[in-house]
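Step one of this worksheet: look at the structure below.
One protein chain is absent from this view; the other protein chains keep their places.
In this document, chain identifiers A and B correspond to the written order of the chains, with residue numbering beginning at 1 in each.
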Amino acid sequence: MITKDQLKHLSRLSKIDLTENEFETYTKQIEKIIKYLDKLDEISFEENNPSLLLSFKKLSELREDMIIEPTLNIDQIAKNLKDKFVRGPVMS
Amino acid sequence: MTSSSLPVKIGLEIHCQLTQLNTKLFCSCYCNYREKEINSNICPICLGLPGSLPILNKKAVEFAIMISKALDCKIPELTVFSRKNYFYPDLPKNFQITQYDSYGTSTSIGKEGSVKYGENNKIARIRRIQLEEDPGRLVYENGRMQALIDYNRAGVALVEIVTEPDFTDPKDVRTFLNKMTSILEHLNVCNTNLEGSLRCDANISIGNGKKVEIKNVGSFSDIEKALTYEITRQKTMTVHDIEIKAETRHWDDKRKITKQARSKEEEEDYRYFPEPDIPKVLLENLSLIKTPELPDERKFRFINDYGLSEHVSQVLIDNKDLADLFESAIKIYHSPKSISNWIVSDILAFMEYDSSGKKTITDEMKINSKHIAEIAKLVDDNTINRSTAKSIISRIIKTGELPSDIIKKEKQMTTIINDEKILLESIDRIFKEEKKATLDAKQNPTAINFLLGKIMRLTKGRADPKITTILLKKRLDEV
Partner (left out) sequence: MSNLYALNIEQVANGIKNREFTCEEYVSQIIERIKKVDKKINSFITINDDALVQAQQIDKKIRSGLTVGSLAGIVVGVKDNISTAGLKTTCASKMLSDYVPPYDATVIKRLKDEGAIIIGKLNLDEFAMGSTTEWSSYGLTRNPWNLDYVCGGSSGGSAASVAAQLCTASLGSDTGGSVRCPSSFCSVVGFKPTYGLVSRYGLVSYSNSLEQIGPIGRTVSDVKKIMEVISGKDTNDNTTIDTKNNINNNHYDLEQKNNQKIGLLKELINGADEPVYQCIYSAIDKFNELGFTSEEPSLKSSEYALASYYTIATAEASSNLARFDNIRYGFELNPDDYEWNTYFSKARGNFGDEVKRRIIVGSFVLSSGYYGKYYLKAQRVKDLIKHELKNLFKEYDLLLSPTVPVLPFKIGEKIDDPLKMYLIDINTVLANLAGIPAISIPIGFKNGLPIGLQIMANEFQEKKLLDIAGVLEKSININTSYPDL
């Protein structure tokens, strides 16, 4: 059961504004989806069964600590700049 | 229950920037972001552009392993990175790539270690060490609270060291932090003199009550003050039966108190999960990663090989710059006791406190090992006396002149010999060595200068010229 309050909490956690309408529609739809995901309960695994297939990288294969001169210009990306700082909203 | 019987538990969370790396943790931008133009040290990865992927820095992992080893931690076979999901304007991806142990797994770079510190070799247990990335820097526009963000620092490698709540006395915390600083310096993973390179948060509870987190403390001496204040605050509240809330408090340096941080809406749910873009890393051949000499080893060597006292050794290793100065100076002039004393009693006095509350040799101080070796030798030879030496040191620090040069310029600095008995001894000696010149001088007054010169050489310029000339003439008559 997904309640509207749970949905409100999740929308706050995900920082997404939802309209009243969306709360109504989504609650039902999401509840149905989660119910389908509950299918996972039907299958169980032995407790300490580690991941059967392990993929990894060796320490020696990692990136060398060598500088690549930064060429990215902040003006190319961010439109809202002040003295080269990226301008954000008001901090509470 | 009296307040004094309430047990105090303090735990620490230390964030150490790996300033000695060349690049950031997940990209090849500069690690050293200080003094760079705003938002000029960025790339698609550290700016969090869509489609960018993190590429792990090998050396950062090696540094973290060295720290784990130095703190006697267990290192896992495989280390794994995780995402800590939360929103904040200084976080380019709105998640931080860090390390997180969950569900009984233990995959951060180190765990269950310990550190000895203080005179009585107290032990602080290390719970966990993890690698993670620094966020960007948030500043506020002109008094308003509008955010201005600089991403130069975003993605710089941090090692977080979490201790068990083993501390009971803020003084111990201070001592421990000094020890940690020394270890990190000796490992050459962090230049602790750089601003913001070493930060520490604390959590404290009394009487097994709720934990209070203290953040935003600028220096290690402030941590001691903050903890002392907090203990008093909590004990007072307990005595008055006021409930202590589990909360985060910030240190207000101006008013010298801790105050409640702006309350967050609710407890943050970080929804940790393993970072899919970074494979697990197999940590093999760890024996090939050698740690440089650690402070304790070095201190042992100072005491045993050089005969230094416990106190002097401790001061030297607490400030790695001084220990390094000492070792290079004794290579030039092997007199460990006197050189170490000069460093500890005199040079130290000139050093300034840096932002972390540690004394440091600044770039403005122009003194090096050659200077110190010379000073020590000059005093040992009795060429100059101690008070002269001290004044010379002060001058050297400003100008960088060699002591021998200073002495040449300032004749009166050397210990003037005006003792007639000593002078006569020198004169007689020169007469023996320079028989011909002596005979010459008897006839020819100008040849006296030659003899005078010899005497000055013999006394290293310290013979008082006037008195010596008078005595010289007198003696010549007697010969």
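As a working rule, a contact is a pair of C-beta atoms (placed from the backbone, for glycine too) under 8 Å apart; a residue touches a chain by one contact, two chains touch by 3 or more.
This one's a predicted model, so the numbers in the text were calculated from it and none came from an experiment.
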Chain not shown, its touching partners among those shown: A, B
Options B:109, B:278, B:294 or B:389, residue touching the unrepresented chain: B:278
Touch criterion as defined above, residue of B:16, B:56 or B:384 at the omitted chain: B:56
Contact set of subunit A toward the excluded chain (per top definition): 2, 6-7, 10-18, 22, 26, 29-30, 32-34, 36-43, 45, 49, 51-53, 57, 63, 72-73, 76-80, 86-92
Touch residues of subunit B, complete complex, unshown partner: 44, 47-56, 83, 85, 87, 89, 92-95, 102-103, 146-147, 149, 269, 271-273, 276-279
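FYI, only the chains that are shown with their structure count from here on.
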Subunit A residues touching subunit B - in the complex, by the definition given at the top: 12-13, 15, 54-60, 62-68, 70-72, 74, 77, 82-92
Residues of subunit B that touch subunit A when the two form their complex: 21-23, 28-30, 37-44, 47, 49, 55-62, 78, 87, 89, 138-141, 144-151, 262, 265, 269, 271, 279-285
